[in-house]
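One protein chain omitted, others in place.
Entry: chain A
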């Protein structure tokens, strides 16, 4: 589905027109004021990589990068995207070349079911940009907003610890 097929986009007087950069591409979208970024991505733009685990900002599965900062897409309204730069998990790889964190997640088996994984990776990219995490314990603390029910935390830490320098080197996102 493309954005232009949005029902509300054409017919609903409540719709707002917004401009944003989505995964590097300039986009014009008509969105309703109550639509969250997460529902916009998943249900209207067919970008289902951002996951809905709770819809309440409690699990981190929907973490995306808004102007390079990690945010919960389920707690962010689509109208707030106007003039902003949004990166989702679909925008991290460079063609077939995986982002260093994506590579590290595969190599360290930092997931099982994979449902929290896009949020974990986006969160780690945001973490790298914040420049706060200096130790393994700090990474662990600062990644604790991203739940993993499969319990792959040790592997997640291994992956992030390894890929953090390369991620910082490329300036975050």
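Heads up, the rule we're going with is that a contact is a pair of C-beta atoms (placed from the backbone, for glycine too) under 8 Å apart; a residue touches a chain by one contact, two chains touch by 3 or more; residues count from 1.
Please note the rule applied: contacts and distances are computed from a predicted model.
Protein name for the hidden chain, per its UniProt entry and selected from "Cytochrome c oxidase subunit 1", "MnhB domain-containing protein", "Xanthine dehydrogenase YagR molybdenum-binding subunit" or "Transcriptional regulator PadR-like family protein": "Xanthine dehydrogenase YagR molybdenum-binding subunit". The residue touching the chain not shown here, chosen from A:69, A:107 or A:132, is A:107.
Looking at A:61, A:81, A:128 or A:164, the residue that reaches the missing chain in the full complex is A:61.
Think of the hidden chain as still there; on chain A it touches residues 1, 5, 7-8, 32, 34-35, 39, 42-43, 46-56, 58-59, 61, 88-90, 92-93, 98, 102-103, 105-107, 109, 111-118, 121, 137, 140-141, 143-157.
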